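Heads up, one of the protein chains got dropped from this complex, but the rest are sitting where they should.
Should a chain be cited, it is by its letter among A, B and C, assigned in written order, with residues numbered from 1 in that chain.
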Amino acid sequence: MSFDLDISDPYFAKAVALRQSFAAGAIAHDKAGGRPTEQLKLLKQSGLLTILIPREFGGQGQKWSKALRIAREFAKVDGSLGHLYGYHFGSVHSAHVNGSPEQAADLYRRSAEGNWFWGNARNSFSKTLFGKRDGDWYVLDGFKPFTSGSHVADYLQISWLDPTGEDYSFAAIPADRQGVTIHDDWDGIGQRQTGSGKVSFANVRVHESELLDRKSNAGKPFQSIGVLQQQSTLLNVFVGSAQGALIAARDYTREKSRPWIYSGVEKHTDDPWVKRTYGDLVIKTQAATLLADRALDALDEAWERGFDLTDEERGEAAIKVAAANAFAGETALEVTAKIFEVMGARSAVTANGFDRFWRNVRIHTLHNPAEYKTRNVGTWFLEGAHPEPGIFQ
Amino acid sequence: MSFDLDISDPYFAKAVALRQSFAAGAIAHDKAGGRPTEQLKLLKQSGLLTILIPREFGGQGQKWSKALRIAREFAKVDGSLGHLYGYHFGSVHSAHVNGSPEQAADLYRRSAEGNWFWGNARNSFSKTLFGKRDGDWYVLDGFKPFTSGSHVADYLQISWLDPTGEDYSFAAIPADRQGVTIHDDWDGIGQRQTGSGKVSFANVRVHESELLDRKSNAGKPFQSIGVLQQQSTLLNVFVGSAQGALIAARDYTREKSRPWIYSGVEKHTDDPWVKRTYGDLVIKTQAATLLADRALDALDEAWERGFDLTDEERGEAAIKVAAANAFAGETALEVTAKIFEVMGARSAVTANGFDRFWRNVRIHTLHNPAEYKTRNVGTWFLEGAHPEPGIFQ
Amino acid sequence: MSFDLDISDPYFAKAVALRQSFAAGAIAHDKAGGRPTEQLKLLKQSGLLTILIPREFGGQGQKWSKALRIAREFAKVDGSLGHLYGYHFGSVHSAHVNGSPEQAADLYRRSAEGNWFWGNARNSFSKTLFGKRDGDWYVLDGFKPFTSGSHVADYLQISWLDPTGEDYSFAAIPADRQGVTIHDDWDGIGQRQTGSGKVSFANVRVHESELLDRKSNAGKPFQSIGVLQQQSTLLNVFVGSAQGALIAARDYTREKSRPWIYSGVEKHTDDPWVKRTYGDLVIKTQAATLLADRALDALDEAWERGFDLTDEERGEAAIKVAAANAFAGETALEVTAKIFEVMGARSAVTANGFDRFWRNVRIHTLHNPAEYKTRNVGTWFLEGAHPEPGIFQ
Partner (left out) sequence: MSFDLDISDPYFAKAVALRQSFAAGAIAHDKAGGRPTEQLKLLKQSGLLTILIPREFGGQGQKWSKALRIAREFAKVDGSLGHLYGYHFGSVHSAHVNGSPEQAADLYRRSAEGNWFWGNARNSFSKTLFGKRDGDWYVLDGFKPFTSGSHVADYLQISWLDPTGEDYSFAAIPADRQGVTIHDDWDGIGQRQTGSGKVSFANVRVHESELLDRKSNAGKPFQSIGVLQQQSTLLNVFVGSAQGALIAARDYTREKSRPWIYSGVEKHTDDPWVKRTYGDLVIKTQAATLLADRALDALDEAWERGFDLTDEERGEAAIKVAAANAFAGETALEVTAKIFEVMGARSAVTANGFDRFWRNVRIHTLHNPAEYKTRNVGTWFLEGAHPEPGIFQ
């Protein structure tokens, strides 16, 4: 009826089937937290982990918008899966963006062959992991917080600071590299299977050939496109959460909700209040979806431009992503909170799991405050200026 | 920078030029009310009054979405012009939708040749105009309220009730038909040059050949498409008003606003509050624009389907129009009220005319309550049902 | 600094001390659900369970406003305790309102002596418990949902339907009456220690002397004052939750939050966004508090009027309670959701327990939709009419 992917596309058909599988355990997985082992197995079987890898390297050469619409689809029932799936691709492409063409080719090929799932330990907000040079090697000690996907990863994108604490280095390494301990200690109020806890490093050796040193296209705007991809994952998880919450609430409302004692109607859905509330939330979610689609188009275009991407083009895409992100977050917060009002008191028991939508969105929106994204859009409108590329914009 | 029409399209180029002309007198015209004589002259010279008439009858065969984007463009500076321009086309096409093919051909041809501007006296909410049969003629007595465009019309679309007050008849007649008095007595708080006042009829004779009797395609969903066109005019006037208010406010803010005494900034646009407020309003206006664009696409498709349009297709278009309308109205109300906060106290003098945006939107949104449009979207989402075609949906 | 009870009042001093005790385990208790055994012990020791019982029967003869301000105080850290404490008094007074003076005296006296905690199984929305007459006894079979406080109650207020399902009977019985099974199976997303689960009745015998038959003052408005007391408990739990959430968030913000990376400030609380957000939430919570205080005054007055209370007076109090309830619920929902934005991403881990505020308010506000309370206020303003006394108004 709405918010449906077009399943004449074979990738979307797979995504919809997977979403249906994920739905079954979503409430239990939210309660349990930890590792989405089962779901990851299904994901690997589906072949959807490699769809953005160029065909020449064994992938399917699809667009970013396709991958992130799939992340959105997963988030309809399980925000963690949406998050992990979207972030995965940021790491898959890290060598393409920040390494040499040879590194990119090699990692694309091995990732496709191995059907790898990528996690990351590259949060560059925290100054807690340091590496020092030792011949052709770097030796890493410390830890990283917020390492989404690390707990089920085959391969990791990582970053560390040099001993002076000034310069960041980036690399891609196997998740089982000696000295790496993945704590799987995430305990957020939502997004509970994202494994966004701690990874610690004790005398971990990284060879200089594993370094993604940004040299081949140093300083080009395209090198910071990963930020836009991350932000786009976030916003599509918001959109999917809002859509999924609405769908779940509608089904409950139709099947189980009873008309309010003073409503004078026989069917709960005949109450003007119920109609209006759903109408309002649906309209806002449609608006969020359109803004998200516009941002995905911008992301596809930016990606196609590759290293020719200009500052101006990167900036315009960043503004579209920021606008979509801020609006999607606000909408998803409102939708996931309000659905209870039109489902009624009996809906709010833990067995129904409806509160996971709000908890997922609430925690996930904190990773880049809407306030600052909104200011960026304002500055752009007032001055024509784009945000300086950085770790959140 | 944004909200700009693509002026590589020649129709849009003309529209932008006209909008610039209209801007000059917009504040004075709002104050004066009455007839947009000057603007209508420019509009006729531009050729934009005939663009939806099929080429075979002397028009340019453009799409509805083009006409209503132009209405939106006019509304950036003058809501009345947007309103009149959009409604004009509803009347131009009345014979096509509700008359015979011969009537349609005839009226298209004469309208194109005469470069007519159409007004209407067909509001069917008020039971105040009656007609009785007299041989091949109908004789009309009474009046019609809310007759937008009548005060400057060449031709009028009209409706009346039979003596029993049960059945409506429709016709198209010259605005100077004997017995017709156009009072030009509109005195709304906004949309002040729309001439939405009273037209009275004293012994007015309408020949049966002028009757648009709905017979040739009786009962087909396409016959109620005019409602969607009207609603689309409204919503694009809201969108244009929001866009125009933002642009006008931005220019004032940049050029004249002073930083608040406790802001600690030297330039008003450096105040985080100012950035955020603009950002928030811009994001919402972009969302409204995307919903409006989606609805215009639906309207184009529905129009192209013609009398093959199904109930289902008509219903889906109606829901898209309803969603866009409700969201655009809310957004425009918020934008047009809030701009003052970031312009400052000195902006709110009548000479600046900024309050006309709010007054225009405030009155224009009352013609079809967002509450009911929102309920329609809710019912559609909950039950899959479309609103029954009627005079507002 | 604000939202503080005046501890020169000895009852408030005790309440504040208890609130501090409750704070320590509040997060763990929310996680565990089940019975607030420990807290109830402290509550009994404090003497606060008897403060509304008239002095002549062994109580302290305090006002309702005092009891419900204490409920509000508890809700600052533990919504369940606020809920249980407020509801307790509704049951303590059930015989006073609906029984004979002798029953009231007897139950007041025994309740004070025994330092009883009262729960209830009298939800009259569900038609699931039936009783039939057997000589001087009623024999009850079936169950009651939403039996708040039953899991730790000494005494229960109950209600059942006669075999025709038309008339309700009310009584007060010991919680350990033979045949009563308290399932303690509540599993709401919030208010997790309220024990609002199921109580089942198998061949439970209630003597006619235990019946609160409403005869002594049949039909008087005072007999429905219990509804206003219940609604007042709800709204003060909302207010207390909002206050408590703000206080907890403020402490976290001051002690742990870091300035946002693009803020340009050194201290998070110097960010204009943080100031504004707190300011806005504080102002709304103050407004909610004032409306709640006004409603408490009305409740005190209504209680003092006793069986002389007129329809008009009852109606005016009901409107004040409705207004306070609707506003407090909306405010508490907004506050408990938004605090995260100004605390930051690290605040949202389960160990901090901040999400319990939102979950508590979200579920608790569902028990009487703001929509209908708001309509009641509207009808009163438009027509001067009061809501017909009923189980929620």
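The definition used in the following text is that a contact is a pair of C-beta atoms (placed from the backbone, for glycine too) under 8 Å apart; a residue touches a chain by one contact, two chains touch by 3 or more.
All values reported here derive from a predicted model rather than from experimental measurement.
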item: Visible chains that the absent chain touches, using the contact criterion stated earlier; value: A, B, C
item: Contact with the hidden chain (one of C:98, C:232 or C:376); value: C:376
item: Per the touch definition above, residue among B:17, B:32, B:189 or B:385 touching the missing chain; value: B:189
item: Residue among C:80, C:263 or C:277 touching the omitted chain; value: C:277
item: Option touching the unshown chain, where C:253, C:336 or C:360 are the choices; value: C:253
item: Subunit B residues that touch the omitted chain in the full complex; value: 125, 146, 187-190, 260-263, 273, 333, 337, 340-341, 344-345, 347-351, 354-355, 358-359, 362-363, 365-367, 369-372, 390-393
item: Subunit A residues that touch the omitted chain in the full complex; value: 272-273, 276
item: Absent-chain interface as seen on subunit C, which is shown; value: 1-2, 246, 250, 253-254, 269, 272, 274-280, 282-284, 286-288, 290-291, 294, 323, 326-327, 371, 373-384
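Criterion: only the chains that are shown with their structure count from here on.
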item: Farthest chain relative to subunit C (centres taken as mean CA coordinates); value: B
item: Chain with minimal offset from the mean of all protein Cα atoms; value: A
item: Euclidean distance of C-alpha centroids - subunit A vs subunit C, Å; value: 40
item: Gap in Å, rounded to a whole number, between the CA centres of subunit C and subunit B; value: 52
item: Overlap residues in subunit C, where contacts from two or more other chains coincide; value: 273
